[in-house]
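Missing here: one protein chain of the complex. Every other protein chain is in place.
The chains carry the letters A and B, assigned in the order they are written, with residues numbered from 1 in each.
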Amino acid sequence: MPYRLFVEPFQLPFMARALAEALLLGVLGGVVSVTVVLRRLAFVSDALTHTVFPGVVIGYLVAGTGGIVWGALGFALLSAVLLTVLPSNRRVTEDAALAILLTGFFSVGVVLVSRRSSYTADLTAFLFGRILTVDRREIVETAVVTAVVLAVLAVVGKELLLRAFDPGAAAALGYRVRLLDLVANVVVALVVVAAVKAVGTVLVIALLIVPAAAARLLTGRLAVLVAVSVLVGTLGGYLGLAASYQASVYYGLRLASGATVVLALVALYVVAFVVGALRRAGGRRRADRREADLVAEAA
Amino acid sequence: MADRELSPALQFEHASVAYGRTPVVEAVHGDVHPGEAVALIGPNGAGKSTLIKAVLGLVPVVGGRITVLGRTPAQARREVAYVPQADTLDPEFPVSAGQVVLMGRYRRIGWVRRPRREDRQVAAEALRAVGLADRAGDRFGLLSGGQRQRVLLARAIAQQPRLLLLDEPFNGVDAVSQDALLTALHGLRAGGAAVVVSTHDLALAHLTCDEVCLLNRHQFAFGPTEQALTPELLRAAYGGQALVTDEAVVAR
Partner (left out) sequence: MSVFSDAYARRALVEVLLVGALCGVVGVHVVLRRLSFFTMSMTHATFPGIVLAALLGLNLYLGAGVFGALLVLAIAWLWSRPGTDESSVVGVVLSAGFALGVVLLSAQSGFTKNLSAYLVGSVLAVQVGDLAVTAGVGVAVLLLLAALGKELVLGAFDRSGLRTLGYPARLLDVLLLLAIEATVVSAVPAVGVILSVALIVAPAATARLWTDRLATMTVLAVGLGALSGLAGLVISQLVGVSAGAAIVLVACGLFAVSWLGAPRYGVLSRFRHRAAIA
């Protein structure tokens, strides 16, 4: 039974490729989601997934499927800059500005798509991805992006951490906080670009938030946080694909694979939530016992 | 001015307050009578804010008792007013000084109903008491820090409370606003309200308050300033961190 569930699906070439892509994205998402969650960048990241959409459409209109990544990249970088440089107009709170920016860009994408006759199919693919049709070239692209992002984080990781924890101190030490933010936003944007073919723009946000959010429920130590986050990311990809295959082959349900991956991630989050809650309850009981021992000693 | 004949507005009976299991402040014991002012003095982290929140019924009392106007803190809340520090509020919020003061009347106005003429009159009077009647129409955020603090005091005054709690109201406040605050507090006490002020400023405490409660996680003293603010007690409470240089102030 385990073989049927966990190994058999991936003997098929297209499933194996999908798995490779999902695992890479799991690592990428796992690592980057730590910055997103620690910096509370969830909304900024969500905004980036939407502002990339018109780039995806334009890339496709201009150069077919191969153009998607370039269109996404261009708009991702543009968005990262805009979102960083957004002059802090006191009257406009950051969250309102993000909401307006992302829906505005997204609407541009919708308008462009709605002029075509294959409206719905195209929209679906852009938004939800087609992980089961990734080819070798795309896997390589994702691997390259992963390597680049890991390298960047290796270089400026501790500075980003400092900025996340104490921007005042970072500025006082001479770091250009805006520049660090730009780097962080560009990294997130790159993840969006890498994932857009596989899971689509709408579901990327899950990869950018859920792994680290789940890990955060279990630990406060950074190294452990990153490890658990990567574990969740990759496990989610694996389980999600396996589940989608099972449903399709054995139950006749054609489930969108990108979405099942996300649901697997969320399921892991729920598990982490329960484990975290149980540990806290157990910890309290242990503390109570210790207190009782002390009282007994004193008496 | 203080009327010790009447029962206390606020009574601490060996009170301890805690958020969770570990008490934040312990062994607080003393009374505040109508018309009296008591200063809560202690270093940062001493638990002054927590104690104030306990009087408001927002933090549990885990030992002893706190009696407010003869009732439990939660029951007495309608007649207790709180003045927070003004810097926590959004200066861009579209609300005028007059509207902020009117907020103090909401409990009396009640759910669903709109403010009546009487409420507006009380609010205007409260703004006059802090010397900002001419700024009623200005956006709250346009006022200076000290003026905003005065508006928040006016909001509390508009509640027509019998007990007033202030959290570090003089922090970073300019001299003019400080004077206005002190004048308004004096007026409140004359009207029979009891006042509790947490502050760092020993000189101000001396100037304005009848008694002092010196604390740092537990009470070191509760009594008239000459008795409570001796050099030894101050050193004990501040853990050697306070520079007691002006003997004259303390000895007075």
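FYI, contacts are C-beta pairs under 8 Å (C-beta built on N, C-alpha and C of every residue); 3 or more make two chains touch, one makes a residue touch a chain.
For clarity, every value in this text was computed on a predicted model and none was experimentally measured.
Colleague: Please provide the labels of all shown chains that the missing chain touches.
Modeller: Result for the missing chain's touching partners among shown chains: A, B.
Colleague: Tell me, which residues in chain A touch the chain that this view leaves out?
Modeller: So the residues of chain A touching the missing chain come out as 37, 40-43, 45-46, 50, 87, 89-93, 95-100, 103-104, 106-108, 110-111, 114-115, 119-121, 123-124, 127-128, 202-203, 205-206, 208-210, 212-213, 216-217, 247, 253-256, 258-260, 262-263, 265-266, 269, 276-277, 280.
Colleague: Under the stated touch rule, tell me which residues of chain B contact the chain that is not displayed.
Modeller: 56, 58, 74, 77-78, 82, 84, 88-90, 93-96, 99-100, 103, 106-107, 109, 111-112, 114, 139, 155
Methods note: only the chains that are shown with their structure count from here on.
Colleague: Using mean CA coordinates as chain centres, what's the gap between chain A and chain B in Å?
Modeller: 48
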